[in-house]
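A short write-up of the structure that comes next.
Removed from the display is one protein chain of the complex; every other protein chain stays in position.
Note that the chains are named A, B and C in the order they appear, and that numbering of residues resets to 1 at the start of each chain.
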Amino acid sequence: MPWTTIQVEKLDNFFIMGDSTGNRVLTYREALHEAFDQSLARDPRVFIMGEGVDDAAGIFGTTKGLKEKYGADRVFDTPISENSLTGIAAGAAMAGLRPILIHARMDFMLLSFDQLVNHASKWCYMFGGKVTVPMVVRTISARGWGSGAQHSQCIQGMLMNVPGLKIVAPATPYDAKGLMVSAIIDSSPVLFVEHRWLHKTTGHVPEELYSIPIGKGVIRREGREITIVAVSYMLVEALKAAEKLQDAGISAEVVDLRSLKPMDENIIVESVAKTGRLLIADTGCKTGSAASEIAAVAAEKAFHLLKKPIRRVCCPDTPTPTSDVLEKAYYPTAEDIFKEAVNLVIE
Amino acid sequence: MPWTTIQVEKLDNFFIMGDSTGNRVLTYREALHEAFDQSLARDPRVFIMGEGVDDAAGIFGTTKGLKEKYGADRVFDTPISENSLTGIAAGAAMAGLRPILIHARMDFMLLSFDQLVNHASKWCYMFGGKVTVPMVVRTISARGWGSGAQHSQCIQGMLMNVPGLKIVAPATPYDAKGLMVSAIIDSSPVLFVEHRWLHKTTGHVPEELYSIPIGKGVIRREGREITIVAVSYMLVEALKAAEKLQDAGISAEVVDLRSLKPMDENIIVESVAKTGRLLIADTGCKTGSAASEIAAVAAEKAFHLLKKPIRRVCCPDTPTPTSDVLEKAYYPTAEDIFKEAVNLVIE
Amino acid sequence: MEKSKWIEMYRTMRLIRLIEQRINDEYKFDEIKTPIHLSIGQEAVAAGVCIHLRKDDYVFGTHRSHAQYIAKGGDIKKMIAELYLRKTGCAYGRGGSMHLVDPDVGILGSSAIVGGNIPLGTGTALASKILKNDRVTVVFFGDGAADEGTFHESLNFASLKKLPVVYVCENNFYAINSHQLSRQVGDNIYKWAQNYGMPGYRIDGNDVLEVSDYAEKAISRCRNGEGPTLIECLTYRWKGHIGTVDDVGDGYRPKEEYDYWVSRCPIKRFSEYLINMGVLNSELIESIDREIYSLIEEAFNFAQNSPKPSPSELLDYVYADHTG
Partner (left out) sequence: MEKSKWIEMYRTMRLIRLIEQRINDEYKFDEIKTPIHLSIGQEAVAAGVCIHLRKDDYVFGTHRSHAQYIAKGGDIKKMIAELYLRKTGCAYGRGGSMHLVDPDVGILGSSAIVGGNIPLGTGTALASKILKNDRVTVVFFGDGAADEGTFHESLNFASLKKLPVVYVCENNFYAINSHQLSRQVGDNIYKWAQNYGMPGYRIDGNDVLEVSDYAEKAISRCRNGEGPTLIECLTYRWKGHIGTVDDVGDGYRPKEEYDYWVSRCPIKRFSEYLINMGVLNSELIESIDREIYSLIEEAFNFAQNSPKPSPSELLDYVYADHTG
């Protein structure tokens, strides 16, 4: 089993913003490319499929050159048929392969809920573990520059309601590589949620193959007065906000869950035990968001630790407007986190 | 405009378990049939489409005889093509009609998320209200008797993350009729979530056409020590639990939201202001459920009123097992609500 | 085809028929607490196709997949136990009649979502191609599934990649109570193959020899790397869509239509043929039936006496418990 040789990185070795041991710097995009490259090299069962994965653009550069290196049988373009593609990947996984299916926009994944939810996610349970579906669905959400209502959705909240599906949403290059590897070696379907604004983020990334446990969060910044749990790209905004809060004399702790399902409930509870306050920043629409679920968990499990109401900082419950002015009003930023945090701490 | 003559029922006239004025008793199923019948008669723009809507079974009797009465142009069977059917209904709605699209199982709706989420729900916003999509998607979820993982899902929680979509989930015959009428006359897409176990529920239902405001909940039972917010069929279990709690000396208030989106946040906050405790009972899987959203809202808006942690009583995060034994373990009942409520109240 | 295979097909059809009749008879006792969809009348399709499959080939069925499970060699005891939702069932009681599985013989699970299994079977065929083995996949589905986009998307993909998959449409003319002609323009399912650049045939699904002939060709095409085939088998179910009720007459299927198809019983036709050919006689018929009856008896005994799953298993298998 090639995978037993993988070096599983311990969370303890992990520092802020992808600051792992070593000082090799990669972008998030490069980290993903490396995860694909090394996984394809390592395991003949791994293959990549999706619309445009083999073209010159190569999904924002993340799959560039892989077809040339591993052949058109293992890295290939597909028809624009998202639902069937998902089922095809699931079927290949049932037969023992480890497909990575890519949707360049999260919106397109909505076409595939039948195969993703009714089939891939339920199969292992339905058949008592006799047939497993070790597939990765990688999906990218975007923001800004007039992407509009059909090219910018962040629907990870919706997908948390799907039993049998694991969901990861790494925010740093280090996590992007490690969690992609984990997603590939996991024998359950894993949804890999990526935000395009993270692609240019840089951080320390070891060259060797490593994996990060799915379901383990990490403290990105220690603090005493308020816990900010950030999802995906909102980590960047949260860290900026925490900096600003410090200038304002407020000590914020920033928690990066990294995985949304299973979720690291302990890290939330422990942080709230310290701070007594909880703000959750998510990239999706507020109602039914990942933030809602996190809030519900906290209201159940950390209630007596909380001194103040929970706050969700999310997009409003509207489709994404195209207008730059409306986009600006639409997307929450460090400023919004800062303001809400100040309200919570100062009263 | 035929609809202006509709008598809009005041919530004040509404009593427990569909106990409206008058004493005409109908089942939930009959109430729906009447809503369809009267709506088809009243407004030539209304039509019903879906798999099997015109057959002898008539969607559990709810559409029986309507084709014969209103013609095959207005009540018709369709190919098994859920995604396109949804878009076709949406297109007809854009052209001024008022389609009712029926999915006999909620699971089948997963095939249609592209048209429901990417299109129908977003259209009004995307085009600044210039084109509206006054359609009803009626969907039924089931429970028990070995329905299994693909014929029993309750995914209303997932759908709450969709901006632009209204969601109602009536639990009484009175509400079923009134909210179906509201859904039909509403100019936004409305998801009508129905639970098969409610079909045989009976209650008082006026003969005339009336509508119930979408977004308004109702107190089904007054109480002082704990608030139980129940979604759809869980109302029945909640009312049973409240009865039992009373025998145990605990006074429970039961809130029926009736609409999930927009949600009647005030009724929750006001009830919690009285009781200080909140338990939420939902028919779906716990994570990402409607219960999660309700809990999040309460943790934001009723935090200082709460004396105890919030509790969600939902299905566990697994696909539905087929086995009767496992089903029994899977579905929460009055007993589970009772136990959790006792824990919350007694400590 | 050797004569021993004829007898094997005959036996498979009898096995399907008699098992389903027994299920039908037992259903009223309400111990099979799950929806069932019987294939009585349609036995020739599964029997004629699966005779050409190896143990390591894959099949994917639908809500109506007892016949394929049996024909592919699925474990009968585990199947009946699954219908009884016992811990000894092929899916440990968590699947039921619509969700049969037996990976040992290439049955990777059936789907109760119409059209849902077509991409899955296309996917196992993709795996065969990537792994460069010669395992063939057969996807069985109804005429109703041809309404769904997945049918088209999958056929396109399979042909584009020349995948070793045979699409077998069991056209019994109805999806629940809805006739094909009220859902599809014309009765031309097999014709889709043409545009997808694959062979497509409409054949008599009640003639097991015809089914077998076409299936053999299609399967060997797959093994030779020549790509997919679509076979539309015209057939008819004798029972109502679901459960054990009938749905003939009175707003449902026309009595004449039903009678016509019953008169074309695939088993009767084949047994008459085999008798004519001197391959079958009343003794053999009886001995086959005897063997089958005892097998069925054993399976039902096994199932009825098996334990049910325990509530403590509820949360198992949500995720696969290993990495690999």
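The rule we apply is simple: a contact is a pair of C-beta atoms (placed from the backbone, for glycine too) under 8 Å apart; a residue touches a chain by one contact, two chains touch by 3 or more.
This structure is a prediction, so every number in the text was calculated from the model and none was measured.
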| item | value |
| --- | --- |
| Chains in view that touch the one left out, judged over the entire complex | A, B, C |
| Selected from B:27, B:115 or B:139 as touching the chain missing from the view | B:115 |
| Absent chain, residues of subunit A that touch it | 51-52, 55-57, 77-84, 107-108, 111, 145-151, 316-319, 321-326, 328-330 |
| Touching residues on subunit B - with respect to the absent chain | 1, 3, 47, 73-74, 78-79, 81, 83-97, 114-115, 118-119, 123-134, 163-164, 166, 185-188 |
| Absent-chain interface as seen on subunit C, which is shown | 147-153, 156, 159-160, 182-186, 188, 191-192, 195-198 |
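By definition in this document, only the chains that are shown with their structure count from here on.
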| item | value |
| --- | --- |
| Result of counting contacting C-beta pairs for A-C and B-C, higher pair | A-C |
| Greatest separation from subunit A - chain, by CA centre | C |
| Geometric centre distance via CA averages, subunit C-subunit A, whole Å | 40 |
| For subunit C, residues contacting two or more additional chains | 91, 94-95, 99, 111, 113, 116, 149, 318 |
| Two or more partner chains touched - positions in subunit A | 83, 114, 118, 125-126, 163-164 |
